[in-house]
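To start, I am sharing the structure in question, which I have written as structure tokens.
One protein chain is absent from this view; the other protein chains keep their places.
Chains here go by letter, A and B, matching the order in which they are written, and residues are numbered from 1 within each.
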Amino acid sequence: MTNVIEIENLNLVFSAHTPREFHALKNISMQVKEREFCILKGVSGSGKSTLLSVMGALLKPTSGKLEVFSNPVSKMPDFHASTFRREHLGFIFQNFNLFDEFTVLENVQTALVPTNTPVAQMKTRALELLSLVNLETKKNTFARNLSGGEKQRCAIARALINNPKLILADEPTANLDRKNSENVIEILTKLNQNGTTVLVATHDEIFEQMVPNLKVIHIKEGMLL
Amino acid sequence: MIFSKSLVAFLFVEGTIGLLFIFSFYFAYMILTRWNFNSPSKLQYTLEKRDYFVSLILYFALTSKVILLPFFINLLNSLSEKLPGAMCAAGVVSANEYGQILLILKVVIIFVSGTWLILNAKDKLEVNLPYIKSRYYLYLALFFLIILELFVEYLYFTNISTEEVVLCCSAIYGANSGGLTLPLGLDIVGILYLFYATWVLLFLTYIKKYWFINTAANIMYLVLSFYALTYFFSTYVYELPTHKCPYCLFQKEYHYIGYLLWGSLIGGSFYAIAGLVVSKLTRFKTDYLYRNSLVLDTIFILVCTLYVVAYYLKNGVFL
Partner (left out) sequence: MNFFKFASLTLIRNLSKNIVIFIFFTLFIFIASSFIFTSSSLQNSLDAELKGQPDIIIQHKKASRNHPIDNSIVDEINEIPGVEKAYERVFGYYFFDTANRYINVIGIDFLDEDQEKQIKHLYENFDLKVFMQKDNMLISSAVKKLFEQYYYDKFFNFIVEDEEPKKVYISGVFDKRVNLFLNDAVIMDIAIAKDILGYEENEASEIGIVVPNKLEIDNIVQKLLVITPTSKIITKNNMYKYSHELYDYKGGIFLSLFITSFLGFLVIFYSQASSISGPGKKQIGILRAIGWSINDIIKWKMSEAMIVSFVSFLSGILLSYFYIFLFKNNIFVSIFLGSDNVYKDISLEPFFDINSFAILFFITIVPYLASTLHPAWKSSIADPTEAVK
């Protein structure tokens, strides 16, 4: 199995050479293989989200090697980094991060706006995904009127619009009750079984209880344990 | 000094573009001196972001300049009402020594900023922004051109006197002008032969992909077209053998045909020059730019020829 993510000696320093200098990530080396379901476990402030942002090319590391699908994402200029994110990654957030003033259908389509996809095709694809997450009936509901579980399912549909090979999720269950959390994990597991690599930053025990063959990576104060 | 609504609007937009350039100059200067793609420093990431601002300003400036050019020509035409002796923009342009320089500057600026934007698009396709230095040297040139243009504009408009009598186009380009003579000692028939021959050369070098010769031929085509249009084809547009003028073409009486003719001609040369510059500076093929160039050059020659043919069909004689 090939490595989806390959990290060697990765460091990230904020405000270098100033009194406020802060090592967010220290000497991180790790791999995530294709089709793995992997969680990054640590308390809040341990650097999970930061590591996720670096993998998603949202943050540039100070030093070290980082390759995602063999792309040196940390050295990519913005244009390529964004295309890479759009085509290979799906992001899921703790706070769902939907546009409240948009409907469910519109929210799911936002990732396709820069791609010149024909309107009809865009809509068909969005509806397909909404049925996957069981949300077709709410397609014209404004995001602000959804329940927490529905919001997260809508966010998952949005993350899947480009058929990503890798899903990066940051505390996807932190704002959900037990039932909705199970629901989200079921969807992620199903995607994983269909070939998508999943990497979740979380401190929730529920993943270990529900996901078979789970790979757990512990992180503390910017270092892997 | 003259004053009018159009002039105020024109100078205002030119001033705005100048200000934006001055605003972005610091960014450009930093990129030129401090750029190091492999550095993971915060400064390098900041510079990468600033590059977007500079390209945004150039995009805005070019769009505005392109829209402004016909407005400027129209402004010159309308100012001719205010100057004694002037019948069209020809007299207004020749009202002082800055008019001609200003027109040439405007075309050069559009060429340079257009080339810059094509280069920018190519640069963004590469994974390590390899052309950024060339882009910013070109930017420096453009910056000085823009500032120079503002100066020349100031000198030009403040030195137009509404009292002094200026020349009208028939005095500048007409039979007894003596001011402008045809190049290389040729007569107008010779110019026309050369003009059509150059187009054939353009076509052949396009087919054979001899890009360097194609660009050189394009520049020659531009020069020859100026003479052919002014001294021959324009008379067929005006349907008057003595009326020779490159500016009256822009007037309403002639269905604003000047905008199409000069637009296609200048556009044709632009694409050829941009094609050569971009292919020399990058690893990309620029065949499509030469194709655009040939299409525009062909539109020009077709429209010119059609005027002659139409006149012959209507009247049974040539002028």
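Keep this in mind: a residue touches a chain if its C-beta (ideal position, glycine included) is under 8 Å from a C-beta of that chain, and two chains touch if they have at least 3 such contacts.
Quick caveat, the model's predicted, so the values are computed rather than measured.
Screening A:Val104, A:Leu146, A:Ala159 or A:Val211 against the full complex identifies A:Ala159 as the residue touching the chain left out. Touching the chain that is not shown, out of B:Asn74, B:Ser134 or B:Thr298: B:Asn74 (per the contact rule at the top). Interface note for the absent chain: among A:Ser46, A:Gln109 or A:Thr173, the touching residue is A:Gln109. Remark: the omitted chain is touched by one listed residue; of A:Thr2, A:Ser82 or A:Asn163 this is A:Ser82. Contacts to the hidden chain, counted on chain B, fall at residues 3-10, 12-13, 16-17, 20, 23, 49, 52-53, 56-57, 60, 64, 68, 71, 74, 78, 81-82, 124. For chain A, the residues touching the chain absent from view are 49-50, 52-53, 56, 58-59, 78-79, 81-83, 85-87, 89, 91, 93, 97, 99, 101-102, 106, 109-114, 116, 119, 122, 158-159, 162, 170.
The criterion applied here is as follows: only the chains that are shown with their structure count from here on.
We define each chain's centre as the mean of its Cα atoms; on that basis chain A and chain B are separated by 50 Å. Chain contact summary for the complex, chain B toward chain A: residues 38, 40, 42, 45, 48-49, 52, 124-125, 127-129. Within the complex formed with chain B, the chain A residues making contact are 16, 60-63, 75-80.
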